[in-house]
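Missing here: one protein chain of the complex. Every other protein chain is in place.
Here is subunit A:
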Amino acid sequence: MVKQKQETANQPDNTAFTQQRLPAWQPIISAGIVIPGFLIIGLAFIGIGVALFVTSQSIQVLEMDYTGVDKTSPCNRCTDPNVKSCLCQMDFSIDTLFKGPVFFYYGLSNYYQNFRKYGVSIDYNQLFGDLSYFTSPSEKCSPYQYDNNNNPIVPCGAMANSMFSDTFKLFQIVNGTNKEVPLDGKGIAWWTDSNIKYRNPSVTPLQMAFNNTVKPLLWANPAYQLDPADANNNGFINQDFLVWMRRAALPNFRKLYRRITSGDYTQGLPAGNYTLQIAYNYPVLSFGGRKTVVFSNVSWMGGKNDFLGIAYLVIGSMCIIMSIVMLIVYAKFRFSEEE
């Protein structure tokens, strides 16, 4: 018995794992699965595609370029860099009711918010309200770390410095008079941005926190005076600031400016003539940029997006075509196999 034991002392364990006999599912790409699978996927995609396309078609979008490149453009005169605090007006008309809620975007193109150094030039600690970074901002903000007098810039960095500064007012022309359309600027930024990521230092009044600091070079007002109307919309949690600081992924982008949800415009913008008053502060022509304003409403799937629906339709029909091809091939193959 002992001898028996010794003889097999080196014998490997007889387990399913060591002998590579673990129970396993061994799928085979068989016609019975693939062809119906493709058919189902194709039909599903076509269904989704139709739904998406129809939804997308129902969304209204109105986009206007106000850069003022054309001589005829109302904002052309504002493009002169020497002109300060320039106002211009764009008139437009809406034929049918622009269903609400209407969202008001500004758009920039050829604008590289996604440039690496631009994105890096930010001090998250400072924007988190950490006062020690008020006096000595992160080096990443360079060259917008200190001004020429070596005062710390708050908020520092290229991204904050280049904050979009055009402002808009929308009027409906009712019987020849301008009726201001109320614009709602609340909650246009991400909830996490305004509640977690960005914070004002817990100093009251807020202005005290900014002692011995300077505002970003391009800014008209310091951070604590961004919204004179609403005291709670100042500092780093100013909604426009937050919107700007959420970096765009692509060089042509839109950012939400306001919502049109209140007053007489809860149902949307009625048909009629409108005028948009633009405080033209933000130069983009020097680098070939363009500025637009966009009015749009949304559906369950967000804004207008024809591509998605079309893509789903295309892929869905390709799946169906593919399944037919495979069926033919399979039938032929089976036929020859049986011979």
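Here are a few things to note about the model shown:
Simple rule for what comes next: a residue touches a chain if its C-beta (ideal position, glycine included) is under 8 Å from a C-beta of that chain, and two chains touch if they have at least 3 such contacts; residues count from 1.
Keep in mind that, in the parts below, contacts and distances are computed from a predicted model.
Among the names given as "Integrator complex subunit 4", "Phospholipid-transporting ATPase", "Immediate early response 2" or "Nucleolar GTP-binding protein 1", UniProt records the absent chain under the name "Phospholipid-transporting ATPase".
Here the missing chain is touched by one residue of A:D91, A:D130, A:E180 or A:D264, and it is A:D130.
In the full complex, subunit A makes contact with the omitted chain through residues 6-14, 18-20, 22-31, 34, 38, 41, 45, 48, 52, 101, 103, 105, 110, 112-119, 121, 123-125, 128, 130, 138, 142-143, 158, 161-162, 187-193, 196-197, 246-256, 259, 283, 286-288, 296, 298-305, 307-308, 311-312, 315, 318-319, 322, 325-326, 329-330, 333.
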